[in-house]
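A single protein chain has been omitted; all remaining protein chains appear in their positions.
Let's look at chain A:
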Amino acid sequence: MRAFTTLTGVAAPMPAANIDTDKIIPARFLKSISRAGFGKHLFANARFNEDGSENPDFVLNQEPYRKAEILIAYENFGCGSSREHAPWALLDFGIRCVIAPDFADIFNNNCFKNGVLPVRLPREVCEQLIEDAKLGGNARITVDLERQVVIRPNGEEHHFPVDALRKHLMLNGLDDIGQTLQHAAQIDDYEAKQKASQPWLVQA
């Protein structure tokens, strides 16, 4: 996983709640067996017309948002399906951070596993950031994970919460399987006990 420390970039405004994972990457694009290449299908239903041409009204088809690295949206971002293809598509497009008042749980987990930072900030702050983002290329937003702040173009800082463990893994780009395998002895113990007390859980 690519480490995430700080990021300063163009933010795309998507002022809507409940942006679900079917919108982020529709099911018909989930057939690939690789992690790469989903960026071209990001928000496919809104981004492209039926004939495959670009929909000029969609924010990511407009300058400077074609190069957006941050998305700003409203409540319950990433709800719906558990597909990790959603953060893969964001990442492949170049988006490394989504800022919203809250996120659906599984999407939130999936982002952290892929170096996409979900930032939770209150609705009022998201509304201000949307206004900033609408100003386009001159209004770059900074996200500093170490200090846990988002910095608006006017210099105003907003603190955001993040779990200590996740922050550590993300700052250092660590894969958490390695982290977990440090507990291999405890897992062995647990399994031995369970096998004795609940033998029906072990299939012959």
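FYI, contacts are C-beta pairs under 8 Å (C-beta built on N, C-alpha and C of every residue); 3 or more make two chains touch, one makes a residue touch a chain; residues count from 1.
Basically, contacts and distances are computed from a predicted model.
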item: Undisplayed chain, where the name is taken from the UniProt record, one of "Helicase Helix-turn-helix domain-containing protein", "3-isopropylmalate dehydratase large subunit", "cysteine desulfurase" or "Aminotransferase"; value: "3-isopropylmalate dehydratase large subunit"
item: Which residue of A:Q62, A:N76, A:Q128 or A:T142 touches the chain not shown here; value: A:N76
item: Selected from A:A11, A:L42, A:L91 or A:A104 as touching the chain missing from the view; value: A:A104
item: Positions on chain A contacted by the hidden chain, ascending; value: 15-18, 20, 22-23, 26-28, 30-35, 45, 50, 74-76, 79-84, 87, 102, 104-106, 109-110, 113-114, 163-165, 176-177, 179-181, 183, 186-187, 190-191, 194, 198-204
